[in-house]
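This is the structure I want to talk about, given as structure tokens.
All protein chains of the complex are present and in place, except for one that has been dropped.
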Amino acid sequence: MEYQLTHQKSRDILERMLKMRRFEEAVCAVAEDHFFGHYHLYIGQEATGASVIEALDSKDLILTTHRNHGHIIGRGADPGKAMAEILGRADGFNGGRGGTLHLTERSKGFLSTSAVVGGAIGLATGAGYALKRAPGNTISVAFFGDGALEEGTAFEALNLASLWSLPVLFICENNSHGAPGAAAGEYPSSVIAAKELVAIPESLDIRAISVDGADVQAVYAAVAEAIAAIRAGLGPHFIETNTVRWPGSRPLWPELSTGVTDLSAAWDESRISGEHAEWIRGHDPVLRLVRHLIDDGALSIDEVTKIDIDIRDKMMVAKSFSLASPLPEPESALEGVFV
Amino acid sequence: MEYQLTHQKSRDILERMLKMRRFEEAVCAVAEDHFFGHYHLYIGQEATGASVIEALDSKDLILTTHRNHGHIIGRGADPGKAMAEILGRADGFNGGRGGTLHLTERSKGFLSTSAVVGGAIGLATGAGYALKRAPGNTISVAFFGDGALEEGTAFEALNLASLWSLPVLFICENNSHGAPGAAAGEYPSSVIAAKELVAIPESLDIRAISVDGADVQAVYAAVAEAIAAIRAGLGPHFIETNTVRWPGSRPLWPELSTGVTDLSAAWDESRISGEHAEWIRGHDPVLRLVRHLIDDGALSIDEVTKIDIDIRDKMMVAKSFSLASPLPEPESALEGVFV
Amino acid sequence: MSNMTYAEALIDGLHGCMSEDERVSLIGSFVLGLGPQRHLVDRLRNNFADRINDPPTSEAAAAAAGIGAAMAGDRPFVDIGTASFIFEAWSQITNEAANAYYMSGGQIKTPVTFHMLHGLRGGGAAQHSHSPQAMLFNCPGLEIVLPASPSDVKGLIRSAVLSDNPTVVIDHAKLLGLEEDVPKHDYEIPFGKANVRRRGGDVTIVATSLTVQTSLEAAEILSQQGIEVEVIDPRTIVPLDKEAIFSSVEKTGRLVVVDEANMSCSIASEIGMIVAEEAFSFLKAPIVRVARPDVPVPFSPPLEEYIATDADKIIAAVKKVAV
Partner (left out) sequence: MSNMTYAEALIDGLHGCMSEDERVSLIGSFVLGLGPQRHLVDRLRNNFADRINDPPTSEAAAAAAGIGAAMAGDRPFVDIGTASFIFEAWSQITNEAANAYYMSGGQIKTPVTFHMLHGLRGGGAAQHSHSPQAMLFNCPGLEIVLPASPSDVKGLIRSAVLSDNPTVVIDHAKLLGLEEDVPKHDYEIPFGKANVRRRGGDVTIVATSLTVQTSLEAAEILSQQGIEVEVIDPRTIVPLDKEAIFSSVEKTGRLVVVDEANMSCSIASEIGMIVAEEAFSFLKAPIVRVARPDVPVPFSPPLEEYIATDADKIIAAVKKVAV
């Protein structure tokens, strides 16, 4: 296969994924006492974000949504500043002005984190418009949920990107599989009449492909191939990554319903139990990758454990950093509306 | 063929088409001295509107666009009141408040004439929502141009209509064929990345079909079949009707560039000449139908001439009526914002 | 009478409308947002399941569907959710709903109700905290309703649904838990009739939505300090009960206008301006506005609090103009 992951790349992806997971766990822990607002965890979708980011260049631009934590952390942004932002602290990326919905780290290539469903699609198209005429063969990436395709602006922007052959990668993270839907008093999962979501970009002559979003090899290969095509001037590409929804997304104010991830469950099935055992066993992308890397001989249990401990330590530092950061000065609210 | 036009129905359609054509010619004549504003003639698209209307029931509801004259007149609305409205007179359908862009005749089933490109699609979907739960097995019809599909709301509404299986007939009048495009300093003709427009509704699981919009039999059969399916509860249907753009649409302030239609050109080719001879010979739907009905023995030349004279007389009456109608009282502008 | 929350009263009002008229249906059912009261909507869901339709995340199509359905004879109640997202349906509301009746020369009625939750909700940040009422006020053809109490919301929501005009009902997320005695039977509250929530002769406050409550708090404190404030809640912005405002200002000569939304071109600006134009001679002091400064809404609590319209700011404004 042309875009086969090397062991090194797989390990990189695992590190990104573990950072995402441990970060979200830390967010949940901190949120109990310190958080205000409504937040959306990335748990269960790590394989998508990490594999996409692995395939990107550092100069590529990213535009994302309300469910952004994983993208920011996976791209290597400082978890301390991310957590500080989520807590509304002065040392957060946005100085506390954005919060969970709008984490933005420009130096890592993030241009916008819009909580308007569908927003990222139009903005990424615009970034692609600028990049097309700039030197550097750089591309823009939009991360968005399946629900974003319900917004008309998504359709308009896909059409524009296709017409103008813009260098944009559209990553649709479809997490509606297994979603409980409106019955639970939650946002309904995606409601679109298309039998296949990819039929929509395809109708606009955009090359589109649907992959298992919990399978790092599948995501990476699809993305790497699409990126190569985009850089070769073939215009926008669309990838749908399908994940089975993490059960913790169900409650509206997410708690860690599957508990703190026990990595040993990857090599010792007996550690899996409880209400959500099925999801943990079959659909947790982190455990799935750990299992695969160990089976494959790419990593030993000890190595995995060491990587994890290291990341958990970093998250402890991030937590302390964020909690030590002051809240912004109230009067500063009036500043910075204009450049 | 199941929906073969009888001679009677073909003659009805011809009458509707001739009314549309003679009405637009009258509008052009009157506009020279009396009109204000920008108007959009229906010339060249008569076969579509007339055949769709022929297939509808009188209780079905219609929502249309800036290019509405043909629909209003074809449905049998009083041409005098229509012309009065276009001239902003008190006896116009809307009392002079709407003008050419917004001709509305509720008693003929018109709910809205929106000049917002794409507007009719969402509104017709809403009308379908109401009709679905009402007795009478009535449907709603949206007339719109190919450009309307560029608006995101069109996509959203198609999705909604499909999801909720609403009794809506979407008629997309694609008049971009032969369109000169932006080069002439005009609105570009439709710019959509889809290779086939129908791929868009199809991606949303809506049955869609593309027909020759200047062929009354083709339009009528497609529409009648779709209507039967909609009334049978099979949900929305989409029909694209393709016409070669009337050359008179090219100037931004439409003049009668092909001249007053000489019906005898239908049976006497030698009468066709001038810059636009090709369009008149090959693409004028009125002449095409006349020729066909005569060849078919459905009508004699005398009968055609008689029908036409009758309609032209009616348009003379309409003209006089509209010109005799007073302008509205200025102060009345302040009334009627709310029920 | 029975004691109920604002959220319960809202649902009660809607329940009455849906019981009576089959043509009333919901397009969008997150009428109470995603907060703790959201399960109260189940009362409607259980009784009128076939008339509750959750659309995709397509605010424009949902609004258009409501408008088109209303034109065809239905009486839909379209829930937009967080008010910031009405901007996705802006063209439908301003260019279709608002114009249809006038533009058609009175042929087409559009009895649709739009509903949304506005304002600072705590941590909503810049894209979830809008108060679009002032922008809507700049668009003729829409009735605009801003309830501020449980008994008002019950009657106003009913009047909105029964109205033959397109009506926008804007609730504040922070009002949903407010409790009060509310009449058990169904009733309407006429549009354009202000509610004088407190009598006082020193200064007139005109406030809407959540800021009515804030103003009442401020008035209580001011009263202890010897300043008697009259608090007027217009309840509907279109139509607006100017007379109630003028007659209060005639008495007090002093006006403070309180608003949740951004200062510039706000409802506070409009109401103040109307007085400066039509009741100038009554004025003994400058008109003062208390509204949000012109900044996007920041996420962090101290920042959000700093820009919020609170009792302290109202008290300071009143003291500025009181003798």
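Just so it is clear, A, B and C label the chains in written order, and each chain counts residues from 1 on its own.
Convention: a residue touches a chain if its C-beta (ideal position, glycine included) is under 8 Å from a C-beta of that chain, and two chains touch if they have at least 3 such contacts.
In this text the structure is predicted, and so the values were computed from the model without any measurement.
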Query raised in the report: Which shown chains does the hidden chain touch?
Result: A, B, C
**Report entry** Contact partner of the left-out chain, one of A:43, A:56, A:160 or A:208
**Finding:** A:160
Query raised in the report: Of A:97, A:245 or A:319, which sits in contact with the chain we cannot see?
Result: A:97
Report summary line: Sole touch to the unshown chain from A:260, A:277, A:309 or A:337: residue A:337
Report task. Give the residue, chosen from A:123, A:171 or A:318, that touches the chain omitted from the document. Result -> A:123
Query raised in the report: Which parts of chain B are in contact with the chain that was left out?
Result: 36-38, 88-89, 94, 96-102, 114-118, 147-148, 150-153, 182, 185-188, 190-192, 252, 327-334, 337
Requested in this report: Against the chain that's been left off, what residues of chain C make contact? List them.
Outcome: 84-85, 87-88, 90-91, 94-95, 98-99, 102-103, 125-127, 130, 134-135, 137-141, 238, 261-262, 264-270, 272-273, 275-278, 280-281, 283, 285-289, 294-296, 298
**Report entry** Interface with the unshown chain - residue positions in chain A
**Finding:** 61, 63, 92-98, 102, 104-106, 111-112, 114, 116, 119, 121-131, 133-134, 140, 152-153, 156-157, 159-160, 163-164, 336-339
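Going forward, only the chains that are shown with their structure count from here on.
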**Report entry** Where chain A and chain C are represented by their mean Cα positions, the distance between them in whole Å
**Finding:** 37
Requested in this report: Could you tell me the distance, in whole angstrom, between the mean C-alpha positions of chain B and chain C?
Outcome: 42
Query raised in the report: On chain A, where are the residues touching two or more other chains?
Result: 150-153, 191-192
Report task. Could you list the positions in chain C whose residues touch two or more of the other chains? Result -> 55-56, 58, 60-61
